[in-house]
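Heads up, one of the protein chains got dropped from this complex, but the rest are sitting where they should.
Naming follows writing order (A, B and C), and every chain is counted from residue 1.
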């Protein structure tokens, strides 16, 4: 049976969005490829907005998941103990925390990014007894009221229908030309007449995905950590999108050498695209009472199975090395594009597999992404004016697939910059 | 491999809760039964707090899910169109909406109860341009800041770490003896000097699960609907726990004959315990802009597959009739218990498969539930003082299983009321 | 020089209000009489909305004030020490606090009612560490954001332009027919699932002036006090309008025998209509740091002079007795009116010199007040729909003046109820 898009137009709320950018009905996917009902094949440089870092339907995980299901393994268990959960905890500790000398308690806050962010904000306020949180320009942390409060996008904020409170936005790295954004932040904290109280926490992404592929420098991150320490502020890293290898290491902040107080993870954590999230908490901050934060789907055993399997990728150092090689190919390609097509007025941005080109030409990035879709490449835009087209292939893509995708992208750029731009 | 509970104590945050009430490691489940790693069998009168209304690992859904996975069906697709989603939309319309003469748009707000509640609150505020929402005493709607604002429990509210705003709590049905709670509500709305503004919405559960199995009368629900209409207030029914058959009909409000403006559904919607939620919106209120509310896991294709399959149960009228028969068995049993064990100081409460006994003896309900667990019956308590022990078997339980569970429960009551109570 | 009303229309903001109800230019006043520029004489049953309880330009105070001014007495002194302030403090203690066995610290929070209310709310929150305050339906406490939050009137609340927070409104005495409003309040406080947190304070007027001359019973006030004690909630009595003798005793709550934690006073406190306010605080709650609440006009020495003089009235017991006699005349008159003019659909309300008739006929009270003005009697309306016409003569009015005013009022009633009512 094939379906047409009318079903979605007729039955689904106007809030639907990606179906508008990618107007076809998908049916199958494997690795870095997707197929629609008409049988058309697409290369996926979108990866579920970072939820499919290991590609679609990874064969090993798929096998383990099917075995688990057919053996009547527990599916849903709230936060009761299950064998699948025990194995995830054990493997996460062995593969991720221990080798990085990280001592953290694990909280299951509900299965989505916004669940982990909300749990982190609540905990930081409880631990410190303070109400304000400092977020950063163009941060994106989720759509529930707590997370939306620390999200920068004005359209999304207005969607709240109420004033969003208890938050102060500070400038992210490189926000104003030639001004060190942390000088500004420190001045506010240092001055008791500034109107900005010492906050419970700062929350930030090390590379801002939705905000336009803005990568903070490692020095900036280190200085943020030291400011937090100086003032007794909890540092929350939202690694929902940048984590799980997207920037080249399991945690995005590893190369900066910092140790956040709280870490938010979701998206690719299950490895298979299943809803799953955790909040990592330094033991000294593990102060929630039993059940003080809860949720029906905080234990998704299917996700435990695939997540445990996915962690095996990180047992082999070669995995990170391969990411690095492919990252370099992408960044070189992007820099080449910027130079070769000056009509782009482009700037290459990002790190690892979280890269893109910001174009100063209004509307151009969206046109390029639309053209790419037409040519069989799935890719989205981001940034406050959708000025950036993002490259988010699966980490597991092979070089052939990568080059094939980049070739389609160049074709899309070329075709688009030649058109007269009309908005 | 068997695991012990130390793993959870050492690695999981103090916030963990059900693992404390049910201290064993579960490994397998089918229908209304669960097994732990030691092979002990349990009867499940908990059903994942209402997320497993069709029992564990339903054989038909299991088969369809495995087929889908092995065929490389799309797993994760944000809100792109997929065949699995098209089929869910179509079947939901045919099986649920059309036969009930309900015209609603469907929103995928993220996969959990709190996601759908947050989307409903945001939408109501946007549509009306008002900020306040009326919630009801002992309501429970979720743990993210928007949903927590409309949740009554003081321990959970304090967990927010910030004052919760833009909400007015009104008394639920039968809140104060001999006083009609809606007289009170109407007086506040009618009086321009009351300090209570006409709100964007009222949000309520028709039977309060976490709040202590309080069932509103149909007359009360009808009057709430008419008050909402009179004042142009949107009526949001949170059917996350009471919906999907838990009270005997697909929507809990069907027997009251009301048509809410917005309906929140999750928990048992996937049929299989997978994270999944929808928000149903009357077409005239479908006013979100594209992407104004979004989320990574708003399209969980595994859940589409099982949810579509689960809807088949509702094609046969016998399903509702069977629920009714078994409901009556449970309620009769509970009333018998209240009479037979006056030490309980008990009151039977609820409707359908959402029933329990409220005991006036401090701490007694928790003791009964603990005893039941020991004897192989899984059951939880609720209410502001955990004064209610809840019976939440799967709807699909057979009469044998039901009676077996009730027998264990009676044994637990008997054993407990004989002990001297010490707190 | 005489002025016309155009000056006000042209130059004053649209927010002006009493100039619309009393459209003439006043120039002189003495005792209970006022004169406009045309020489027309008015009897004053308005008393500056309770700010002129001793009438206009009291001769003794006038003399002392002029002596003070001509001797170059300090006029403005923030909260420096001045002789005039020392004398006020001494006399207030001797005349008011000591004889009533009241031990309170005196705070000068700025010279208006809203200043004292804001200081009380801030202090209660600081002392208890809680954020919420319980206010009551139809309470009126001022127009700055803190005070406006606890004010019931919806038109005034909307004037804030922001959602008003940290407040829960509870029903005042007799709010819903046949329901004891404190049953609701206690139920909410007692139930940890009610969504209503234990507040920092309750704030209320013993007789609501702007809210429609609603007088709480002494039993109700006593029960409120005992609820506050039980829960460790601070009781704030806003005696700005009902205090300084308006209800027959210096503090309005004296006959109920309660001892509020914080008392707000202003309006008639200066005795002469000068801006002046104090906040009385039980010593154990006197926890502001020096300067934590301040304000330029918190020491108005002219007001100290007249306020000290005004306190002499309270040295003679005959003063309260005279008020009682005249109060009875007024209440008898009002009850007679209600009976004699059934067209009023009236109800006599209030206590002491704070009385009026609530009419069930839409718009009638405003018409009566307008007619009275025409006939030389100044009087205003109150209540959420302006349904009450208020009698607020000076306490010092003689019986002749009182009867003259009542005669005009009856004439106004008679003339108005005979007109066909058109809104």
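Operating definition for what follows: a residue touches a chain if its C-beta (ideal position, glycine included) is under 8 Å from a C-beta of that chain, and two chains touch if they have at least 3 such contacts.
Please read all numbers here as calculations on a predicted model, not as lab measurements.
Trainee: Which of these touches the unseen chain: C:43, C:202, C:242 or C:281?
Mentor: Going through C:43, C:202, C:242 or C:281 one by one, C:281 is the residue touching the chain not shown.
Trainee: Based on the whole complex, identify which of B:163, B:363 or B:376 touches the chain you can't see.
Mentor: Of all options in B:163, B:363 or B:376, contact with the hidden chain holds for B:163.
Trainee: If the hidden chain were put back, which residues of chain C would touch it?
Mentor: 1-3, 5, 7-8, 11-20, 22-30, 34, 37, 48-52, 56-57, 62, 65-66, 69-83, 85-87, 89-90, 93, 105-108, 110-115, 118-119, 121-122, 124-126, 131, 142-147, 149, 155-156, 158-163, 165-166, 200, 240, 266-267, 272-275, 279, 281, 286-297, 300, 302
Trainee: May I ask you to list the residues on chain B that touch the chain which is not drawn?
Mentor: 162-163
Trainee: Considering the entire assembly, which residues of chain A contact the chain that has been omitted?
Mentor: 131-132, 135, 137-139, 150-155, 157, 163, 165-169, 171, 175-176, 179, 183-184, 187-188, 191-197, 211-212, 383-385
Here, only the chains that are shown with their structure count from here on.
Trainee: At the chain A/chain B interface, shared numbers over all numbers used: above half (same) or below half (different)?
Mentor: Mostly same residues: over half of the interface numbers shared.
Trainee: As a quick test, compute the distance in whole Å between the mean CA positions of chain A and chain C.
Mentor: 58
Trainee: Nearest whole angstrom, what separates the Cα centre of chain B from the Cα centre of chain C?
Mentor: Roughly 50 Å, centre to centre.
Trainee: How many Å are there between the centre of chain A and the centre of chain B, using C-alpha atoms for each centre?
Mentor: 30
Trainee: Two or more other chains touching the same residue: where does that happen in chain C?
Mentor: Those would be 163.
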